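One structure below.
Missing here is one protein chain; the remaining ones are kept as they sit in the complex.
A and B label the chains in the order they appear, each numbered from 1.
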Amino acid sequence: MGKDVFEITVNILKMFVIFLMMVQAVPILVWLERRGSAFIQNRLGPNRVGPLGLLQLAADAVKFLFKEEFVPRQGVRFMYFFAPIMAMIPGALSFASLPLSVPIKIEPFQMLGQMWGPYTFAFQGYDLGIGIVFVLGISSLGVYSLLMAGWGSSNKYSLMGAVRASAQAISYELALSLSLVGILIVYGTFSFNEIVAAQTGPLTFRAFGAEHVISWLPNWGVFYQPLGALLFFSATFAEANRLPFDLPEAEGELVAGFHTEYAGFKLLMFFIGEYGHMMVASALLATFYLGGYNIPGVMPDDVLAFWQSAVGGNLASILTAVTFHLSLLLRIAILLWIFIQVRWTLPRFRYDQLMNLGWKSMLPWALFNVCVTALWVWFGHK
Amino acid sequence: MTNSGALLPVIILAALVLVFGVIIVFGTGLLGPKNTSKDPASQKVKNMPYECGLPGTEMADTKISIKFYLTAILFILFDIEIIFMYPWAIKFLDSIQDGTGGYMLGVMGVFVLLFVVGLIWEVKSKALDWN
Partner (left out) sequence: MSLSLNDILFYFLAGVAVLSALGVILQSNPIYCALSLALTMVSVAGLFASLSAWFVAGVQLIVYAGAVLVLFVMVLMLFDTKAEKRAFSKGIVSGFFKIASAAMIFAIAGGAASMSGDARFSKLTGIASATQSTKDLADLLFKKYLFSFEAMGALLLFIAIGAVALSRIQGGTHAD
C-alpha cells in the first residue's frame, strides 16, 4: 500500500508542477514580450523594477490582485466569471499530456524503515496513448471561453470580437488538424512517446523501395513533412489569436475584442490561456517536427551512461531526464521567441484576407500535403 | 474491464484548474478596493459596459453577418471529413505492409476527391468570400 500512496502522491504533485510551470511561464513571457518588443522598436521597455526589470512581473501580479472589480451591469454574471476560468483549461490539459522528457527510473531504495520502489515516473502529466486527438479535442473547447466572454460582457465590441475570434479559431482548426495527417501517415501512431522515439538517430528514410541514411541530419519529422510543419506553425498563430492573426483584438475597430470588459487578474487569466496555447503549440511543433526531447546525434542511452559514470544510481536517471527536458525547453524557448518576434514584426491581416488564407490557401495546401505524403509513403514502402 | 485509471489524472488536473480559477476570480473581487459611493448614478455609470463616450446601447441592435454561421456549418462538415482521415492515416503504413496499401489508397482517394469537389464548389460559389 505504501507503494501506491507514494506513486499517487508523485503523480498528483506532477499535475501541480505542470500547471504551475504553465502559470509561472506567463509572467516571464510577458516580460520577454515587453522587453523584446521594446528592443525591436528601439526602446528600453520595463527596466526600473529589479535587475533588468525582472521584478516588474511581481509588481504586475500584485497590481492585478488588488484591482477594483468592474462587472458590466447588464452582463450575464455566470458567464462573465466563468469565461476566464474556462480559458485556462485547454492549455493546462493539453500541456500535461505532452511528454517533456525521458521517464525517470527509480531503483528500489530504503526510506523510513521500508523498501520503496522500483518506480518509473513518466516525465509527463499523463499518457493517454491517444496523443494528438486528445489535444485537438481539448483545444477545440477553447472557443467556449471566447463566446462566453463575449456574451457575458453584454458589450457589442466584446461580442463582435468573440464571434470573429471563434470563426477564426474554427477555420484554422481545419488547416491545423489536416496538416497533422501527414505526420500520422509517416509514423502510423497517435502516441507522442512513439513519435518522439521514432525520431532518434540519423535521418533514415525509404524511397523507391530502398533505405537511405543521411548521417549528418537528425531523424526529425520536419524533414519528412516540411510543408506540414509550416502549415501547422502558421495555423497555431491563428489558434492562439496572435498577430498577424489578432483580428479579435483589433484595437482600431473593436477596442480590445472579447476581453474589453475584463480587468485585473481575470484579464491575466485570458493571457495565461493565450500563452498556454503558445507553449502547447511550441511543444507540439517540437514533438512532431523537431525531434521532441531528443538531442541530435546523441542516443538516450549514451546520456544515461554518461551520467551513470559521473554520479551513478538514481541520480543518474533523474539527471538524464533533466538533460533531455532542457533540450526540449530550449526548442520551446526558441519557438516562443519566434512567436514574439513575429508579433512585433508583421502587420495585421484584414478579415477577408485572414479567412481567404485559412480556407482557400492553407486548407488546399494541407490537403495537397496529405496526398503527396500518402503517395510518397506508398512508393517508398511498396 | 474499464480503463478509468488513465482518465483520473485528466479529471484531477481539470478540477485543479477550476479550483485555482474560482479562487482567483472571486478572491481578487474581495481584495480590490470597492466603489463606496452612495450616489447611485456613480455606481451605474461605473458598471456600464464600455463604449466610446456615447451611452451604451448594449447588444440591442447587434447584427452579425450570416457568413459566420455559414463558416461554422462548413467547419463542421470539413472537420468530420478530416477526422475520418485520422484512423486511415495511422492504418496506412500497416496496410502497405500487409499488401492492402493500394486498396486503402483508393478508398481514401475517392473520399479526398469528394472533399476536393466540396472545397472547389465552396470557393466557386463565393461562400467563402468576405467583403
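Everything that follows uses one rule, which is that a contact is a pair of C-beta atoms (placed from the backbone, for glycine too) under 8 Å apart; a residue touches a chain by one contact, two chains touch by 3 or more.
On a predicted model such as this, the values are computed, not experimentally measured, just so you know.
**Student:** Which residue from B:18, B:31 or B:127 sits in contact with the chain not drawn here?
**Tutor:** Counting the whole complex, the residue in contact with the absent chain is B:127.
**Student:** Among A:166, A:225, A:241 or A:282, which residue is in touch with the absent chain?
**Tutor:** Only one listed residue reaches the unshown chain, and that is A:166.
**Student:** Which of A:29, A:106 or A:138 touches the chain that is not shown?
**Tutor:** Of the candidates A:29, A:106 or A:138, A:138 is in touch with the missing chain.
**Student:** Which one, A:99, A:125 or A:150, makes contact with the chain that was left out?
**Tutor:** Checking the options A:99, A:125 or A:150, the one contacting the hidden chain is A:150.
**Student:** Please identify, in ascending order, the residues of chain A that touch the omitted chain?
**Tutor:** So the residues of chain A touching the unseen chain are 79, 128-131, 133-134, 136-141, 143-144, 147-148, 150-151, 159, 162-163, 166, 170, 173, 177, 188-191, 194.
**Student:** For the chain that got dropped from the picture, name the residues of chain B it touches.
**Tutor:** Counting only chain B, the missing chain is touched by 1-8, 11, 60, 62, 64, 66, 68-70, 72-77, 79-81, 83-84, 86-88, 90-91, 94, 104, 107, 110-111, 114-115, 117-118, 121-122, 125, 127.
One rule holds for everything that comes next: only the chains that are shown with their structure count from here on.
**Student:** What whole-number Å value describes the gap between the mean CA coordinates of chain A and chain B?
**Tutor:** About 17 Å separates the centre of chain A from that of chain B.
**Student:** Which part of chain B faces chain A closely enough to touch in the complex?
**Tutor:** These residues of chain B touch chain A: 6-7, 9-10, 12-14, 16-18, 20-22, 24-29, 31-35, 44, 46-52, 56-59, 62, 64, 68, 71-72, 75, 78-79, 82-83, 85-86, 89-94, 96-97, 101-102, 105, 108, 112, 115-116, 119, 122-123, 128-131.
**Student:** So in the complex, which bits of chain A are touching chain B?
**Tutor:** My answer: residues 11-12, 15-16, 18-19, 23, 64-75, 81, 84-85, 88-89, 92-93, 96-97, 125-129, 133, 153-160, 163, 166-167, 170-171, 173-174, 177-178, 181-182, 184-190, 255, 260-261, 264-266, 269, 351-352, 355-356, 359-360, 363-364, 367, 370-371, 374-375, 377-378, 381-382.
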